[in-house]
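I'd like to ask you about the structure that follows.
With one protein chain held back, the other chains of the complex are shown just where they sit.
The letters A, B, C and D name the chains in turn, as written, and every chain counts its residues from 1.
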């Protein structure tokens, strides 16, 4: 009981259309992640589903029932607001129990649920504080807590972990995944964190300027991005892209690498930074001069520039002994290559 | 002109001490990143430096001058608030130019600076909107813009990129780094993003419960964490830790791996997930059963459990063909191992 | 179950307490009547009572000053009174003040008679060495004498008259004024009125009259200068008999003072009679009980005690004739002053006695005071004011048709 | 409070049911009806009756006894050769009052808003003993207008407290209330004195609602105090400032008791305001004419509606600006 369907949803704010006809079916119990550049309409879409905004046109169905005209309170969803929207005059405990009291739940049950959420979110000793006395991350956790205590049929989570540290984020992610499993609740999750998106999602919806670019499972999205936008957006750092001409089934990359391609005419070749590695002595590689070396510890990001002036980014495991200004040849396995036509659509 | 020194800073909120004696020197032009678990006092420390809060005790010096009693306006710093604190009644343009008008800067100069910031933050076409009409990420960018237009001697940035997508975040990070180089301004940067911390920081300050755990360059922190807390906190996923007894200069790990250690008695051995790899047939490895496989595309995170019940996390490049429930032996290079004594302090 | 009788009562001084004691005695003797004395501000009588009366409600008895204009609402008590003849005999002269024209109803009695008149600060006169003008002295003489005192004693002003149309009417009449036209409607402002009014304006312009009372207010606002007199700011003050108790309390033994009656004009030396009446109201449910209360309050001993204790002039012919009222005051200035007012009430012109029973008197007063003070403030000329007074009164008369 | 809390508890399920059946529209009705009913009966109906009064003549008090005269009262009030010259008007007193009121409103509202704004700003700071200071500035509101007028009359009269001080300081005593200028100034000043606590409190509540972090942001922007006020405080105070402006304006137009006691409208008619005119015509029994008073009050009300509309239009703009 938590399938959600959007049919031709459009939304304008005072003349500016920000959602241009979204069609999407979300199955009961599915965990769908919305990703997309800042301002692409993720929050707006969530608010439309929640019932906090009315679509300019289109239908929203929950469990097959048209709820387009139904108020937020009657849709039975729970939401974590991007801006938290905590009740400033209530303590954390009151913030958490407010929704439960509205359902006329017995006191004991409320207490138990609040305690459970507090444990899960590690905010047990903040329960008597008010939002103004919390740190950013603590507030965000309270905001999450307010949604999860309700055990609703569907969750709408708008960047719920953005202000948490890596460790806590990992824990919280695991907790949310566990919750999702346990309740079997539908979840719509907005995030900018690729790891979250990849690990949590059953399906990822990639949005761009109020339109859906691709909907697929995380690995499909990663391995077979439908177009240049998705290719560039999924994966970090972004995929390296080379514009070139395919002639007679072959295309040539900087450094003279010559590859077979199933197309003719202008094409774009994409190769992920993680798939580049320093070329062996007898290997063909793209020569580049290093402009910036970012050592992240476990891996190192090399920002280079090819001889033809194109930027090139590679991610190398560990902490290789390379320095800025050094010239390097970077090789890759042609199987890892992505190919797009001139219109940006994937080929093959 | 932007050296900052904290001397014995303590801060209580109504009886609860949240900052317990911080000593820190930040050189002019340095970029220092504060990291630490949610609620550890990062924002509070930033607000203390900004002059928005008064320390309960301790001194703050800027350029050698005691500014502890000076108001925020007189310290000449710029800040990005974790909560943005945009002026709701002003357009984005007015938000950006407000601080400049305060300095009685000529109109043309203001317009130029606003335009430059808008370009940098990709908010050029939002300039006439009000904050309420912006998405979360757009608001955050405006908040950054408000700080950078001022070209101050020092920046205080409280999780400035938390609501941006990976791509934009990369761009913004590069822009901030460039800005830092260009202005030579001191920057104090709070972030939960390890990549940001590692790539931007000259030095990272690791905080925990209002105390400094370690201050060092990113790679040192990564390679030689001073204690268990830092070891666990820096690097994601967190380092695997094994408690064991060292006897006669040797310690034994699950799976019978026997290592030389320069200590005796109870010790903790740490090995980062990225340093684990499936053991070759004749290699010694820690046997584990896989509980969860997270495919991130470029790499895969394996969550396993050793025979003795300890959790074990490994990060493997690419998308290996492993599944939940599978048993695996994971090997590592002893040189990558970290060793801590019973008190959690690093050995060697 | 005792019958309730509600009395709406306002107080200028201690009369509220006195009447309440008197009524306690009545109640003790008449357990079947519960008299409820409601002490209210004069504003209530002035503003709220008319609204209640117009809608046919109100108390059973009220103490009222605007007696004639509201006469339609008063109860003719004759059928209920124990002895109407007693009333006719003792209050007869003033019954006309409180009944509709042409009626011979008995609606109530005057609890207090007032008489306008002057007060002088004997001590100031004495100190200035200025002789008091004689009994027949004119307004001009009095003001001249006061001017001398003012100059000699360095006072801010020579005299003051309360800001009230009623107050200047006595002097107006003394200069031959007539308000009542042949048809009983208001007559245009005549030369008599102008004679005194132009003097008053002139005196004000010369700084002889204290500007604080007349000039510094607008409309029909009532202003008294009693405090200025009590403080020795002015040697001569024209007000009325009701001030005696008040002045006695405020002056104490600071100086000697005396009432002098009204100075003379060209045709007489008239003050203005007036006062407050206690009337029964038509809409009462218990006219018999009301009449019993009224009978008690109008009885000679009660009127006598009331007057003696409140220092009010009684309206009871029998008591006045007996002349043996012993006003209860320790102030040696009080009895002669009251005596003087009693005497003054015999010196009034017939025109003055006609006015309280004339429906348009208050209208006339209101127009006079409004416009004259504008002249004093330099907003109007005297001629303009004369025109406007006539117009104001005419408007009012027209509205009532 | 307790009965209300209990009532709310009992009402809650009933209202929830009602909401389910009628939706938001039904709830809007629930929220509006109690107030609107009382409002309709006790405000609107009398107002309409008042309008009817203005079309009647005579001196009777009850409407049903009064003859219908149509627009006569209005014609009489508006009959003027030159509206700027009261003496050329049929009802010269009315026009004097109109002029005085206009001048009074302009000066008093400006003074009132300025003074209460400054006070609210200061009381909003973190000063020691805030509650005490608030009480101090609010205190005069507790006094009845009559007492206010009286106290100040004593202070300002010929040998009042103020002249005592003036003389002590070596000046010549001024008879404040007999001077056209000073009497007017006193009316403005005293009414401000008496009511500023009221507006200060409204502004204070408004100031408290402005999020603190905006001030912190402004401080980081090194904003000079005056700019913080004009660019942040004032715009964000918008809706509450509108209350203050509208109420101050309306009350200034309605100024009566304290000015009446203080100056009695004088010297001459220098401080006679519209309500005093209406009061005298409507109630002072000497020159009573309820129809004329009603017509004057309707005219006054019309004027106020226009002024209020202008102000609300302005504040509506401000409101749109800050809509989330």
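By our rule, a contact is a pair of C-beta atoms (placed from the backbone, for glycine too) under 8 Å apart; a residue touches a chain by one contact, two chains touch by 3 or more.
As a convention for this text, contacts and distances are computed from a predicted model.
Visitor: Determine which name in "Na+/H+ antiporter subunit A", "Ribose transport system permease protein RbsC", "Carbohydrate ABC transporter membrane protein 2, CUT1 family" or "Alkylation response protein AidB-like acyl-CoA dehydrogenase" the UniProt entry assigns to the undisplayed chain of the complex.
Guide: "Carbohydrate ABC transporter membrane protein 2, CUT1 family"
Visitor: Touching the left-out chain: which of A:73, A:112, A:178 or A:342?
Guide: Hidden-chain contact among the options goes to A:73.
Visitor: Among D:39, D:68 or D:181, choose the residue that contacts the chain missing from this document, as touch is defined above.
Guide: Only one listed residue reaches the unshown chain, and that is D:39.
Visitor: May I ask which residue of D:73, D:108 or D:233 touches the chain that does not appear here?
Guide: The missing chain is touched by D:233.
Visitor: Which positions on subunit A touch the chain that was left off?
Guide: 50-52, 71-73, 76-79, 81-89, 98-99, 102-103, 130-132, 136, 139, 146-147, 150
Visitor: Touching the hidden chain in the full complex, which residues of subunit C are there? Just list them.
Guide: Per the touch rule, subunit C residues meeting the hidden chain are 6, 10-13, 16-17, 20, 36, 38-46, 48, 51-52, 55, 57-59, 65, 122-123, 126-127, 224, 226-228, 230-231, 233, 240, 242-243, 246, 249-253, 255-256, 276.
Visitor: Suppose we count only contacts with the excluded chain; which residues of subunit D make the list?
Guide: So the residues of subunit D touching the unseen chain are 1, 4, 8, 11-12, 15-16, 19, 24-25, 27-28, 30-32, 34-36, 38-39, 41-47, 49-50, 53, 61-63, 114, 118-119, 121-122, 124-127, 131, 133-144, 146-147, 150-152, 154-155, 158-161, 163-164, 193, 197-198, 201-202, 204-215, 218-219, 225-226, 228-229, 233, 236, 239-240, 242-243, 246-247, 250, 253-254, 256, 275, 278-279, 282-283, 290, 293-294, 297, 300-301, 304-305, 308-309, 312, 315, 319, 324.
To be clear about the criterion, only the chains that are shown with their structure count from here on.
Visitor: Rounded to a whole Å, what is the gap between the Cα centroids of subunit B and subunit C?
Guide: Using C-alpha averages as centres, the distance is 92 Å.
Visitor: For subunit B versus subunit D, what separation do you get between their C-alpha means, in angstrom?
Guide: 57
Visitor: Of all residues in subunit B, which are in touch with two or more distinct other chains?
Guide: In subunit B, the residues touching two or more other chains are 83.
Visitor: Taking each residue of subunit C in turn, which ones touch at least two of the other chains?
Guide: none
Visitor: Write out the stretch or stretches of subunit C touching subunit D in their complex.
Guide: Within the complex, subunit C touches subunit D at residues 46-47, 50-51, 54-55, 66, 69, 156, 165, 211-212, 215-221, 223, 233, 362-363, 365-367, 370, 373-374, 376-380, 384, 388, 392, 395-396, 399-401.
Visitor: In the complex, go through subunit D and note every residue touching subunit C.
Guide: 57-62, 65, 87, 92-93, 157-159, 175, 177-178, 183, 260, 263-272, 276-277, 280, 283-289, 291-292
Visitor: For subunit D, which residues are in contact with subunit B within the complex?
Guide: 211, 213-214, 216-224, 227, 231-232, 235-236, 238, 318, 321-324
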